[in-house]
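Dumping the structure here so I can ask a few things about it.
Here we show just some of the chains, and they stay where they sit in the whole.
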Amino acid sequence: MKRLLITGAAGNMGMAMRQRLGHLAEIIRVSDIAPLGNIAVNEEPFTCDLADADTVMRLVEGCDGILHFGGIPSENTFASILNSNIRGLHNLYEAARRHGKPRILLASSNHTVGFYRQDQFISVDKPTKPDGLYGVSKCFGEGLARMYFHKLGQETAIVRVGACWPKPTTVRMLSIWLSFDDMASLAERVFKAPHLGCPTIWGVSNNQPKWWDNSASAYLGWIPRDSAEVYRAELERDPGIPAKDSSQAMWQGGGFVDDPIYTEPPRSPNR
Amino acid sequence: MKRLLITGAAGNMGMAMRQRLGHLAEIIRVSDIAPLGNIAVNEEPFTCDLADADTVMRLVEGCDGILHFGGIPSENTFASILNSNIRGLHNLYEAARRHGKPRILLASSNHTVGFYRQDQFISVDKPTKPDGLYGVSKCFGEGLARMYFHKLGQETAIVRVGACWPKPTTVRMLSIWLSFDDMASLAERVFKAPHLGCPTIWGVSNNQPKWWDNSASAYLGWIPRDSAEVYRAELERDPGIPAKDSSQAMWQGGGFVDDPIYTEPPRSPNR
Amino acid sequence: MKRLLITGAAGNMGMAMRQRLGHLAEIIRVSDIAPLGNIAVNEEPFTCDLADADTVMRLVEGCDGILHFGGIPSENTFASILNSNIRGLHNLYEAARRHGKPRILLASSNHTVGFYRQDQFISVDKPTKPDGLYGVSKCFGEGLARMYFHKLGQETAIVRVGACWPKPTTVRMLSIWLSFDDMASLAERVFKAPHLGCPTIWGVSNNQPKWWDNSASAYLGWIPRDSAEVYRAELERDPGIPAKDSSQAMWQGGGFVDDPIYTEPPRSPNR
């Protein structure tokens, strides 16, 4: 690729992908509403509020691929989510439509299915059961991506990210952790695939406890290599095995299912 | 019921239901942004823009049940759809949450699955394939309803309306027509069911060609009685059998799949 | 047939079938542990405790078909259920094995699946979820019947009876009522089928709300004709629509799911 756009580039996943995916394109256009940190030699910084359609239009211009991590990353007020994850996403797809339909990797979330129980093993074809407004906004996003694909041929890899952090920090994450390296190898597969289509992919490492069946996207040949299992002993000690009837032990969405409908921004958003 | 709210009461379905469902409650609160026409003796008019959260909060107060037909009914600009079908729907559910969680019948649409072919027979559990921004907004609505159910116990009957008009007007409608009487009998079932849950229901009469499997909501005991078949000869003559490779003959969403992404309001919206 | 055996012939279903199925055989051997009432001209009374293997051996001798309604019909102590429904059933199958393997219609129960929700539509192939010791004993019975079929060729129609009474008496029964006439027509199909095999059949009339998919036994050609729907208005008034979160409204097994594990016989067993 000539130019790859990474939105949400100042965030957790964005930063990690900047370090790992620089080789995918000659130029990495890095974008966020927050400060972008150190700019590497092949990086092109672009500050942008996703809710601003005109800026997003310019943001996408000239890009051959998009890693879309931007937007609100957890439960919040409807106003915030509407602005970033709904209006913002529409802006992105409209910009892509005008600028050659570059392939998009879209970060969706396990919170689209947070109300499945942890003892269920589900494929991406099961109906969504979002666990909050954040999850609902991701359902919107998945629908939007599929519509642009069927109507206009815009390809998107919808990645339902589990928990993408340097390492897992709870026992529940032993099931849903996605390592940065596995996220990066997935991105490589997505941009190299001869024909991508519009698959939905569970973004999860090769952990031992499994909730999600990725056979529907087996054609991509992505094989995650890391496993959260090496952190098990540590996490079972601290923070410890959650109580049998707690949301952390019952629901795929974990603590998100307990979040209220926020009418004011939460102090410390739930992971 | 003491008071039943009908939104979109000035529209096509709203008008028809006002004539048929007056017996469901002592008072029918009828609401629209457009003029509400003649007000019956047990009707209580309430003009309301769904995008106005405060007004919607008052609109719902005191209601024991809601028939939600309000919002933009076909493909339109993102701005219009965002306002009415996304922000408006969130306003409605927030108002319901504050006012005793009255049972809701939510008009969703066949355009959530418009990109299935007409030769496919699908259950409500198949992944959505919306055919435009309107369909995407209905995917948002279905996700929102399910989230309020799982998180808060708010019951909703999600009805994917086929084509609810006095009579079918195209050959495609021989498969998707929903008569006003069948819509009314469905509403009766929804408000009488001991336990409703949050089912997704194909809103379609007992037509002969069938695309949709309603067995998932068989527990409601709704049996549509009308059939579009009596209009077949007439419609095959005029407007006639559509061309084999036209959208009208290929896709469940019919002409909607050909709609562009509107950036200005369409003159005459596609049915 | 020369001789048809009806066990539980003094009970509710037994009595009703004696009145309707006299034409199926020259002699109807009617058996119960309780008094058998008036004996018709072609009836042959036989008092029998199913737990007594020797008597059961003689009971079955000379019979060409068996309608097995005997045993404990609802939740009770483990001792009672063990004796009648487990030991008693084994006695019956051993007697059948020794006496020419007459075809058996075995009354199983909806309480094998009582912990499915009422908004689920299930086939006979779904795993059982019994709602009490009674239901567990019926799971035992279904397993025993299938084993005698696969190992020895003994044919059985396993009928998961809904609620077989003169008329439905609760709103829940609008979904699960089995009329006596429909039960009788099912028995006729079972004994006339060229090849029966060992099907599991939902024993339910043609009610409007449906929980159960009988397509797996469609080859028998049984079509129930009655519907509980005619009793709806009456039952919605009295005893009335059950509360939304009650077992009567939530679970297929209704009130059985609330039964304790009885350690003494219950005064008035739950229907």
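Chains: A, B and C, in written order; residue numbering restarts at 1 for each.
To be clear about the criterion, contacts are C-beta pairs under 8 Å (C-beta built on N, C-alpha and C of every residue); 3 or more make two chains touch, one makes a residue touch a chain.
Note that the structure is predicted; figures quoted are calculated from it, not measured.
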item: Number of identical chains in the entire complex, 3 depicted; value: 6
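Definition applied: only the chains that are shown with their structure count from here on.
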item: Category of the chain touch graph - line, ring, star, complete, other; value: line
item: Chain occupying the middle, per Cα centroid; value: B
item: Interchain centroid distance [CA atoms averaged], subunit A/subunit B, Å; value: 31
item: Chain centre separation in whole Å, for subunit C relative to subunit A (CA means); value: 53
item: Interfacial residue positions of subunit B with respect to subunit C in the complex; value: 155, 192, 194-197, 199, 215-223
item: Complex contacts: residues of subunit B adjacent to subunit A; value: 78, 82, 86-87, 90, 94, 97, 112, 115, 124-133, 135-136, 139-140, 142-144, 146-147, 150-152, 200, 257, 261
item: Residues of subunit C defined as touching subunit B within the complex; value: 117-121, 171-172, 174-175, 207-211, 213, 229, 236, 241-246, 248-250
